[in-house]
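One protein chain omitted, others in place.
The first chain written gets the first letter, and so on, giving A and B; residue counts start at 1 in each chain.
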Amino acid sequence: MENVPAKKYMSEEKYSKRTARRILLDKIVRWAFSFSILFAVIVLVVLLYQIITKSIGWLDWNFLTGNLSIKPEKAGIRGVILGSLLLMVVVIPVTLFLGVATAIYLEEYAGKSKLKTIITTNISNLASVPSVIFGLLGLAVFGRLFNLGSSILAGGLTLSLLVLPIVVVSSQEAIKAVPGYLRDASYAIGASKWTTIRKVVLPASLPGILTGSILAMSRAIGETAPLVVLGIPTLILKIPNGIFDDFTALPIQIYYWTLDTVLTAEYANLAAATIVVLLTMLFLMNSIAIFIRNKFQKRY
Amino acid sequence: MNDTSIRNLILKNLESSKGKKTDKIVTTLLLMAASISIVTSIGIVVTLVNDAVHFFAEVPLRDFFSTELAPLGIEPAFGVIPLLVGTVMSALIAMLVAVPIGLTAAIYLSEFAPTSFRNTLKPIMEVLAGIPTIVYGFFAYSFVTPILMKMLPNLEAKNVLSAGLVMGVMIIPMVTSLSEDAMNAVPNSLREGALALGATKLEVTLKVVVPAAISGIVASFILGISRAIGETMIVVIASGSSKKLTFDITQSMQTMTSYIVEFTGGDAGAGTVGYYSLYAVGLLLFIFTLIMNLIAQYVAKKYREVY
Partner (left out) sequence: MTNIVNDEVKNRVVYEVSNLNLWYGNDQALVDVSADIESNEVTAIIGPSGCGKSTFIKTLNRMVELIPIVKTSGEIKYNGVDIFDKSIRVEDLRTKVGMVFQKPNPFPKSVFENVAYGPRIHGIKNKKILNEIVETSLKKAAIWDELKDRLNDNAYGLSGGQQQRLCLARVLAVEPEVVLMDEPTSALDPISTLKIEDLIQELKSSYTIIIVTHNMQQAGRISDKTAFFLNGEIIEFDRTETIFSTPKDKRTEDYITGRFG
């Protein structure tokens, strides 16, 4: 095929060779770019493999139900798991209430006002504040000012503020997705705004709200820095009974055991075993979230 | 009979002030809840500034921006420069990993990968993004560092290189997903126009799509840097707490975040200069990440092409 664009400027042979090179380059680079994905996959596989192998033999029923101990063979994370769960007992209602309320206000009441812009920008800025800063906030306000020390309540409130943006944003999207004609139908029979929200909008956006709060929980359950700043201690032998008690949580325990590996090598195995527990919990939570999203997400 | 009494009930209900009162109470409650976010932001600023002011009452700015850091020394020194260097070095290493890998992964996923691939690969990215940073920290210290030590014999057990590399991996999903969003937003008509001129897919991607999406891509880099600056657990575990000013990445370096976490592990009694130094460093950290985020928003908006 005769084929020379800008015939004055290039010979046909040179053009043809050049085109061949361009096509070859396309193939090579395409292939090379896929390596990045390969890299990410390999890292993930290696990470999981390493951690799982380090935990073998250490992750057993005794480990899950026993109490903490200085001696690695005797250490169990019953109290630790309980601590994390109790944290969630604080985080879930606080974030749900505040987060959904904020989302409702922004989507149903605020219109296009300046206040809405201020709150929205605020939330997106808060979402990118480093978690240590929330720790400092929690330490000053909940720990010292409200005198909650390093209790579950202090930790839970701090984490709630940290993950609040997640709940707000996903609830906002869920509420936004409820089509206007559903609201219109409710208003048309004389229902008030709040009744409409309560009986029509919220039920319709519930799957999205639930998914969002599960995501927030997954984030909260893995957070370490704010809790360390709050002063959650290293070895808690007492099992917490209520939200005013001192506690320790899964990520904190992993942290302290990892730090002390240099003293006692087996701590690395304990840390690995705890990580497996944490990752399993995250996996379960996310699976539930995906299940909810797929099963209940109505396509309007 | 039923008709009229139901109608009467409805009319009575509509006219009652109870409904109106409930609405008013509800609106107020909702507004209060919504303003929690504003209260939080104000709270953060007030807390940081308040206690930072206490710090600067005892330590002049000149000493703060010096290179000597020894908070528990006989003569406590609170120079923040070693922390700044640590933060910058770790973030730099992280970005050297995250930018090329994250961007090429995004390009591959957005422009080249067949749909079946994308559907399997995207969840993997999401899994990487969901791993708690403490797990990355453990991975850095117990796996990456030993391997690096075999390659670089004079590598210290706690070093910033290991931390930076793993931080980079942690940031890859963020860069990839944001860059991919930016490239997906480029309309297909541009790709068609370029292909119809005889360009190869690679030429279309690199010379039309990426330049068109560049503002979103750059914003993703800046947000990645912000994330790296604010990251704590990976550097705490893998990079240690050396407060010596050095640029040697095979050595331990402490970052701003790591300093805050180390110090609150019980060492700082309330009211001491050491305690207040946390808030001074925290304030500095907050300002840095805030500026980065504002820049990212600005870049994303200003250079966004209107399609």
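Note that contacts are C-beta pairs under 8 Å (C-beta built on N, C-alpha and C of every residue); 3 or more make two chains touch, one makes a residue touch a chain.
Predicted model, so just to flag it, every value in this text is computed and none were measured.
When the whole complex is considered, the residue among A:Arg18, A:Lys74, A:Lys176 or A:Lys238 that touches the unshown chain is A:Arg18.
Touch with the chain omitted from the figure is made, among B:Thr200, B:Ser220, B:Thr257 or B:Thr289, by B:Thr200.
Only one residue from B:Ala70, B:Leu92, B:Ala129 or B:Leu190 touches the chain missing from this view: B:Leu190.
Taking the complete complex into account, residues 187, 189-190, 192-200, 203, 207-208, 211-212, 305-307 of subunit B touch the chain not shown. Residues of subunit A in contact with the chain left out of this view: 1-7, 9-10, 14-15, 18-20, 22-23.
As a working rule, only the chains that are shown with their structure count from here on.
Put simply, the C-alpha centre of subunit A and that of subunit B have 13 angstrom between them.
Residues 22-23, 25-26, 29-30, 32-37, 39-41, 43-44, 46-47, 50-51, 54, 97-98, 101-102, 104-106, 109-110, 118-119, 122-123, 125-126, 128-137, 139-141, 144, 161, 164-165, 168, 190, 192-194, 218, 221-225, 228-231, 233, 251, 254-255, 258-259, 261-262, 268, 271-272, 275, 278-279, 282, 286 of subunit A are the ones touching subunit B in the complex. By the touch criterion given at the top, residues 10, 14, 19, 22-23, 26-27, 29-31, 33-38, 40-41, 43-44, 47-48, 50-51, 100-102, 104-105, 107-109, 112-113, 121, 124-125, 127-128, 130-139, 141-143, 157, 169, 172-173, 200-203, 223, 226-227, 229-233, 236-237, 257, 260-261, 264-266, 270, 278-279, 282, 285-286, 289-290, 293 of subunit B touch subunit A in their complex.
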